[in-house]
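Left out: one protein chain. Kept in place: all the others.
The block that comes next holds chain A.
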């Protein structure tokens, strides 16, 4: 087996200063299935995008079948025979399976008979046949994944990179996909890169595994020599950072219940979740992407109108609508700040006062620009927002500073229960430390906080209790002192056998 694709010394530095990859090497042999694992934010997606030509590496080179290549557009790797499948499968849901498989060559006459023959041959090759006449929108997620594989094969791919293909698949579907992958590898020597949070699947499917941690490739080796424990250790590493040492003090057992959520369910997947948060307590929700952690926050906040269950603030029942929950003291810092948190063209001051504008108005009718500017000025100073003035539009701010403005919206009003969804995503290290300190400050002031983060390290640093979420349910509960990143990772990947709620 020769080498098909080699990544040599690749680094990626984003314009906002985030370094996603540092000097990464990766070699994919012909006809091998290569696993790529790493904790959230380790750089897997960035590496994928570099291979797919969606990002240009800041340093290093890609070698395809022995020659150095410049893949700065997505078309180049595709032409060379690399197919990349992201988690959201890029198929056209309104077209039929057949049309989707041959989407790349849909020009000129649509010669159904000939395509049908090729489709059958294709299905023969990987041993699974999806009804070609069905429209893709009607297929279950597993079959869509199969269609995507078939599409990649039809385009002549010799390397197929799959990012979390099994994230929302049932186990039978996973079985099918794995069988097809193995068959293709054996019959025609197609290579695969398989990237997944599910470590058991990685161990089952792959020949070789590479582990990314904080943007560095820390391990590459044969899968046969690995165990789950070893893999988790490699992903987490032993980190002695300032953050980890600063764990939160446990809350006193007499503290009042600020926020209670009882039997929350939603069509978006929240399945009978109950959470109680006491004054001064920070609860971390640990879970993988798509585990339902964001949906739980949205259910508590009432952002998803279709959900059922009771929410109480300081013992009092709160209505279902978002505005009622905001009035009762709930505050949400959403995951996608540009789409859900900020009005892009508006200045910092108008964004800061958006939830509270009525309280800052004369006779509750006429907004008082004086008071609003004063509040925004205070927020900029308190949160160290780096901006020339409060009249700067938020669209001109960097990620971390924009995030601080979202925090500022809720800091000077009556909020007492904060729901924070990935508050540090896309934020540089300095701002990250500021934001985590802010979260601790919320708790010290006697508020309740529920925080979701992909970086379990952060949860351990700010939360007293950690709830592990999988499939929209809370599957385990740990005190932050009694657990570590490895255990949380294992629990949220579904590896841990000793689940259950402690304390």
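Operating definition for what follows: contacts are C-beta pairs under 8 Å (C-beta built on N, C-alpha and C of every residue); 3 or more make two chains touch, one makes a residue touch a chain; residues count from 1.
Here, contacts and distances are computed from a predicted model.
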item: Chain excluded from display, named as in UniProt, from "Ascorbate-specific PTS system EIIC component", "Sugar ABC transporter permease", "Diol dehydratase reactivase subunit alpha" or "RsbT antagonist protein RsbS"; value: "Sugar ABC transporter permease"
item: Listed residues A:112, A:179 or A:384, member touching the removed chain; value: A:384
item: Selected from A:161, A:203 or A:342 as touching the chain missing from the view; value: A:342
item: Of A:3, A:214, A:228 or A:484, the one touching the omitted chain in the full complex; value: A:214
item: Chain A residues touching the omitted chain (full complex); value: 213-214, 218, 233-234, 237-242, 301, 303, 321-323, 325-327, 332, 334, 339-346, 350, 354-355, 357-358, 361, 364-367, 369-370, 372-373, 384, 386-388, 392-393, 395-398, 409, 429-430, 433-434
